[in-house]
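Missing here is one protein chain; the remaining ones are kept as they sit in the complex.
The first chain written gets the first letter, and so on, giving A, B and C; residue counts start at 1 in each chain.
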Amino acid sequence: MIDILRRITREPLGMIGLVLVVLIVISALLAGVIAPYDPIELRIVDRLQGPSAAHLLGTDQLGRDLFSRVLYGGQVALKVALISIGAALGVGVLFGMIAGFGPRWLDNIIMLFFDTIRSFPTVMFALATVALVGPSLETVIAVIVVTTIPNYGRVVRTQTLSIRSNEFIKAERAMGASMVRILGVHVLPNVIGPLMILASMDIPTVIALEAGLSFLGMGVKPPTPSWGSILNDGYTLIRNTPWPIIAGSIPLVLITLGFTFLGESLRDLIDPKLRKNI
Amino acid sequence: MQTKQRNKLILNPDRRQFLQTSGALGFAAATGALPQIVYAQGKKILKVRAYADMRSLDPALSQGITDEEIHSCIYSKLIQYKPGREWGWQLDAAESLEQLDDTHIKFKLKQDIMFTNGYGEMTAEDVKYSFERILDEKVESTNKPDWGSLKEVVVDGKYEGTIVFDEPYPPAWNIALPYIVGNIVCKKAWEEAGGRIDTTTPCGSGPYVHKEWQPKQKTILARNPDWHGGTAAFDEIHIFPIDDENTAQIAFESGDIDYTRVSLSAVVNLKASPPENSTVEDYPSLYYVWVGMNVENEVTSNQNLRKAIQHCIDVPSILQASYFGAAGAATGIIAPGLIGHREKSMVPPTADITKAKEYLAAAGMDSASVTLDVLNKAANVTTAQVIQATCAQAGINVDVNLHESGAFWSLGDKSAGERYKDVQLILNRFSMAPDPSYATAWFVTDQRGVWNWEWYSDAEFDKLEAAAKANSDQAARHQMYQKMQDMMEESGAYRFITHEATPVIYRNTIKPAFRPDGLPLLRNFSAA
Amino acid sequence: MNDALLTIRDLSVHYHTDRGELKAMRHVNMDVPGGSIVGVVGESGCGKSTLISSIIRLLASNAIIPCGSITFEGRDLLGLSREEMRRLRGDRISIVFQDPMSTLNPVLSIGRQMVDIQYRSSASRAHKIKRATEMLASVGISDPGSRLKQFPHEFSGGMQQRISIAMALQAEPALLIADEPTTALDATLEVQIIHLLKKLQTDIGCSILFISHHLGVIAELCDYVVVMYAGEVVEEGTTREVFHNPAHPYTERLLRCDPASIATKTRSLPTIPGEIPDLVTLPQGCIFKNRCEHVMTQCEHLVPAWIESHSGHFVSCHLAAKPGND
Partner (left out) sequence: MLFYLIKRLALGVVIVMLAVTLLFCMIHLVPGDPARILLGPRATPELIAGMSARMGLDQPLPIQILLFFGNLFRGDLGMDVITNRPVADMVFGQLPYTLWLIFTAIGFAMVIGIPLGCYSALHRNTLIDRVTGVLSVACITVPAFVVALYSLLIFAVTLNWFPAVGAGEQGNFWDQVRHIVLPALAIGLSWIGYLARLVRASMLEVMGENHIRTARAYGLPERVVVFRYALKLAVLPTVTVIGVGMGFLLSAALFTEIVFARPGIGKLIFDSITTRNYPVVMGSVLVSTVLFVISTTLSDLVNAWLDPRIRSSL
C-alpha cells in the first residue's frame, strides 16, 4: 500500500491527482474550520459580489459566501460519492458473484436486469424517481446506486466466471470447499483491485451526475450547499454575473482531475500489462 | 434553465391561473414571442419567442397564452385588448358593441369579413356557434368558466346578435370577449371538421393565417391577404418555442429573434448596456405569488402561529434576492391596475420579528417547526431560503421540500391521496387574466382540496365572491374584492409576496404592442 | 570465432527504476559465429531478455546502455540510427518469441501479417502470398493456401509457433534469435520445433542465437553455449566442453540438479537454493558468492576475471583461476 503510494507520487500526474484528492478531501472535512463564513447564512446586502479579499469566489444571490459554500459542498459531494459508490459496489459485487457462480438461469436473469437498467436513460430514471419521492440527497444517492450497480456487477461477474474455470478452483470445489469460501478467498481478492480503480474513476462521474440532477432541480434540499446547486443557481444568474457558475465549476473540475489521474496511475501501477514497461 | 421546461406544459393549461414556473425568472411568465424583422428573400418576417410550443388551434381547447397568441392572429374577436399601459379594448370584428342591461350585450358585426379558404362571410350565426360551443359538454372545453353565466347568443339578423347571461357577468368584457373564448370561428368549417379541430385549422379571419407547425421548432403564420382590417404588417411571423430564458436572450442577441421576455436577473445588465439597436422595457405582471398555510393541518391550524409566520416573511429581501429588485411587493392577489387592487396589505411587507415572537408566544410556543413545499424553480428555491432564514430568527424552523412540477401541482389535490393533509406552508404562484374574479375564484370553500390548498373557508368570503362576480357596479366590485383580500390576510393563511414583472427586449426595427401586463399582441406588431 | 556474425563486447544495460539504477546486464561478451547455433542458458532474471532486446534494439524506454558494442556483419548496431536499425530487423535479424499464443496480432489474418512483413520487397502481392504459402508449407502446415486467411486464434500453440518461425525465416535472415521458443509447448511439440529449427537453419544457412533454460534442448541443438547469471556471462564454450567439463560452480549446479535434463522437459529452471542478488545494489566480489558451494575468501571482495580455462572455453570464477587448475 505504502509502496503504491510512493510509486504514485513519482508519477507527475499521479502526484497531481493525489494532491488534488487529498486537498479536496481535507478541505471538505475541515470546511467548518477553513470556511470564512457560515455557508447558509444570508447577507442579502452583499449579494452577487465578484471575488474579493473578503469573498474569494464572490457571493451568490442570497449574499452567501461562495467559497464557504464550495467547501461545504465538498462534504455533500464526498458523501454522495462514497455512500453511493460504496453501496453500488457492495450490491454489484454480490450480484456479480451470484451471476458468475450461480446457475446459468440466475446469471441470465441478473444480466437481463442489468441490461434493462442500463437501457434506461439515466436522466429519465432520475426524473421518475424524483417525481416519486421528491428531490433530496437520498434520492440522488439512490438513483446513482441503482444506475451504477450494473457497471460493477458486470466486472465482478466476468472475473468470477474466469476464476471459476480455473483448475485450482475446480479442485477446491471437488474437495468440498464452500461457495462462500471460494468467493471470499479467491474471487474477492482478485476483483478488488480492478473495482477500486473503477470506483476511483467513477467518483467524478457520480459527482457530475449529482450536479446534473441539481441542475434539473432534482438535487439536494436547500439550503444544503452542493456544487450542483451552486451551478444551478449560477446558470440562472449567468447573464448577471458569471462568478457563481465559475465557483461551482472549479471544484468539479479539480476533483475530476484528481480522481481521474489518481485512478489512472493506480491502474498503470496495478495492471500488470502496463506495468511491464516500468 | 431547469425551470423552464418542466413547466411549460403545465403552464399552458392554466394560463390563467397559476403559473408555476419558476417564478421569478422567467419562464413562468408567459411571455411570448419576440420579433425581428428579416427581409429574407424579400419577405418581411417577424421572429418572436414563445415560452412553449403550440398545442391546439381550437380556441375551445386552447391551453394557455402561447396558443392564444397564435389564435388572436388568425381568428377575429368582437373586441381585442388595446395595446398600452392601461387595460382597455378596441373593436375588431364588431362594428358596435353595447351593454343593453346587466345581462345583455348587443353586437353588430362589420360586413364583408371573409373567412379564408372560401368559407364565406362571417355572420352572427358564427358568433353564436363560437361562443356557445365553449359551453357544450361534448366539446370538453376547459375554458368554459371564462364565459361565467353565459346563457346563449341570440341571432337578431345576419350581422346582429345579443349575448345573453343568466346573471350579470361584468368580467365578460375583461376576460371573455377579448380573450380566449372570444375567438370567432367558422361554424360551417368546424361542423365539417366534427365540432373541434386539433393542430390544423380549416380557416380563419385574422390578419394572419396559420401556415405551418413544426413541433418543438416553430409555428409559421403568413399574412392573410383578405383580412378585413387592412394589411398585416409582416409577410410572415415565425414563433419559436424557447423554454430557457438564457437561451431566449442569446437568441435575441445573436439576431435569431426580434423580441423576447427576458429574465429578471438579466434586466439590470441589459438596461445598463442594451444590445445595439434594441430597447428594454419593464411591464408589470398579473401573476401573484404567496405563501399559503394550511388551516386544517395539525401544526398550522394555530392561527397565531400562522400570523407569526406572516410577520416572519420579509418581502423586501425576497424581492431583492429572487426578483433582483425588479418586482414590487404584492398587497394581495389582485395586481395594480385591476379592480379590487389594495393599496396596502395589512401586514407590512417588511418582517417584524418582535411581532412574530409575540404571536408565537400567543400561540403558546417558543419555537416551531414547519415544512415549506416549493416547486423546484430557481426563484422559488431562493425565496424559500430567504423565508427559512428570517423565520429562524423568530425561532421557527422551516424545512424546505422541493418538488418537480408534476408532483408539486398535485400536492394539495384531495383526489390524489392523503398528501394534501401534510401540506403546511406552500409557496405558490398563479397567473390570471385581467379580472379580479379570476383570482378569488380559487379560494372559496368549494375549491378546498382542489386549488384551495390552504383549506381556507369562510361563508362570508364565498358569498362575497359570488356577488362580486355578478355585480356590474365597478365601484362596489372594487370594494368587495378588497374586502375579500382583507379577509384572506386576516385569517393568517396567506402572506402575499409579489406580482413579479415582465421585462421585455425588442429590436428597434419593430414596433411591438403589449397588453398592460407585458404579454405581446402579435397582431398589432408592426415594422418601425 | 573470429569471423563472428555477431560480436558483443563489454555490453552493459541498466534500467532507471524508482529504487535507482537496476544493472540488468554487465560487461557481457559473446560471439555468434556464422552458420552456428549458440545457446544462452540461465534462470529467469539472468538478463537473457535484456540481451535479446538490446541486440534488436527494442529496449524499454527506461533502459540505458552505459558501455559496450554489438557488432553485426561488421556494423556496430548501437551506432545505427533508428531507421537503419529498423531496416535490419526482420530482414537480416529475425526473432521468434517465447509465448506463441501472444506473438501474433490477433485481429489480422496470418496471410496479412506474413505479407505485411515483406513490405521491403517490391514483388507483387500475389508473389508475396505465394512466398508466404511456401514458408507455411516449409514449417509443416498443411493446406497453407487456405490457412493464410485464418486468424491466430484458430491455430494451436504449436502451430502458431511454426507460423512464427516461418515468418522469422521468410526473409532468410543471417541471424535468428529464438527466445525460449519451446517453453510454452509440451514435450512432443518441443522436439518437433527443435528439429524444424535445425532443419531450416541448415537449409538457409543462418546463425541462431537460442535462448533457453532447458539444458536438454541446448545440448541437442547448440554448437556453443553461454551461461548467464544475474546479468553476467559466467561461462562460455562449445556445448560439448561446457556440458562435460563445467568450469563454473553455477553451471555445475545447473547440470547437477537436472540430471535427467536431456530426457525430461521441465517447465521451470531447476531450483538452486538462494536468491539472485539485488541488481540495484550489487554486492562486492563474485556475483554468485551467496549461493556458491565453493565460496572462498577472495570471492567476497574480488570480482573474478574472465579467463580462458581451456581453448575456447571461458569462465569467470576464482576456482578456475587457481594456479593448480591451470
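Definition applied: a contact is a pair of C-beta atoms (placed from the backbone, for glycine too) under 8 Å apart; a residue touches a chain by one contact, two chains touch by 3 or more.
This structure is a prediction, so every number in the text was calculated from the model and none was measured.
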Chains shown that the absent chain touches, full complex: A, B, C
Hidden-chain contact residue, picked from the options C:94, C:161 or C:309: C:94
Contact partner of the left-out chain, one of B:218, B:341, B:448 or B:499: B:218
Among B:333, B:407 or B:504, the residue in touch with the chain that has been omitted: B:407
Full-complex contact with the absent chain, from A:110, A:231 or A:247: A:231
Hidden partner chain, residues of subunit A it touches: 12-13, 112-113, 115-116, 118-124, 127-129, 131-132, 204, 208, 211-212, 215, 231, 235, 238, 245, 249, 252-253, 256-257, 260-261, 264, 267-268, 271, 273-274, 276-277
Subunit B residues that touch the omitted chain in the full complex: 1, 4-10, 12-18, 55-56, 63-64, 137, 140, 142-145, 198-199, 214-218, 240-244, 246-248, 250-251, 253-257, 404-407, 409-410, 413, 415-417, 419, 442, 450-451
Subunit C, residues in touch with the chain not shown (by the definition above): 56, 58, 86-91, 94-95, 97, 99, 102-109, 116-117, 119-120, 151, 153-154, 164, 167
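Throughout what follows, only the chains that are shown with their structure count from here on.
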Category of the chain touch graph - line, ring, star, complete, other: line
Most distant chain from subunit A by Cα centroid: C
Separation of mean Cα positions, subunit C and subunit B [Å, integer]: 88
Distance between chain centroids, defined by C-alpha means - subunit A, subunit C (Å): 49
Cα-centroid distance, subunit A relative to subunit B, in whole angstrom: 44
Numbers and ranges of subunit A residues touching at least 2 other chains: none
Complex interface listing, subunit B residues touching subunit A: 1-3, 6, 22, 25, 245-246, 249, 263, 265-266, 268-270, 317, 320-322, 324, 376-379, 381-382, 384-386, 388-389, 400-404, 406-407
Subunit A to subunit C touching residues, read off their complex: 6-7, 10, 277-278
Contacting residues of subunit A [partner subunit B, same complex]: 40-42, 44, 47, 61-63, 127, 130-131, 134-136, 215-218, 221-223, 232-233, 235-240
